[in-house]
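The complex appears here minus one protein chain, its other protein chains still in place.
Moving on to chain A:
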Amino acid sequence: MSSTSQKHKDFVAEPMGEKPVNALAGIGEVLGKRLEEKSFDKAYVVLGQFLVLKKDEELFRDWLKDTCSANTKQQDGEITTEKATHFN
């Protein structure tokens, strides 16, 4: 199982395309399943949510907590990935 930073590197190495949410850094199986249940089945949908929340980290964290009970470390991984994806 790859570490968060390795996952992050793999994710930002190329356009995300149709990568699933599990490919996001910080999102493992359990969280991935919870997100998919709420119809956030692809990474780009989560990116969309980040953008709809006006790229505000605080709001995004709250949303992650609200949606799939992510802990701080998972939220951090998510946010780093989203920012890297978007601003690259």
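Throughout what follows, contacts are C-beta pairs under 8 Å (C-beta built on N, C-alpha and C of every residue); 3 or more make two chains touch, one makes a residue touch a chain; residues count from 1.
Basically, contacts and distances are computed from a predicted model.
Among the names given as "LEM domain-containing protein", "Golgin A7 family member B", "Histidine-containing phosphotransfer protein" or "Vacuolar protein sorting-associated protein 35", UniProt records the absent chain under the name "LEM domain-containing protein".
Here one chain is not drawn; of A:16, A:59 or A:84, the residue touching it is A:59.
For chain A, the list of residues touching the undisplayed chain reads 49, 52-54, 56, 58-59, 62-63, 66.
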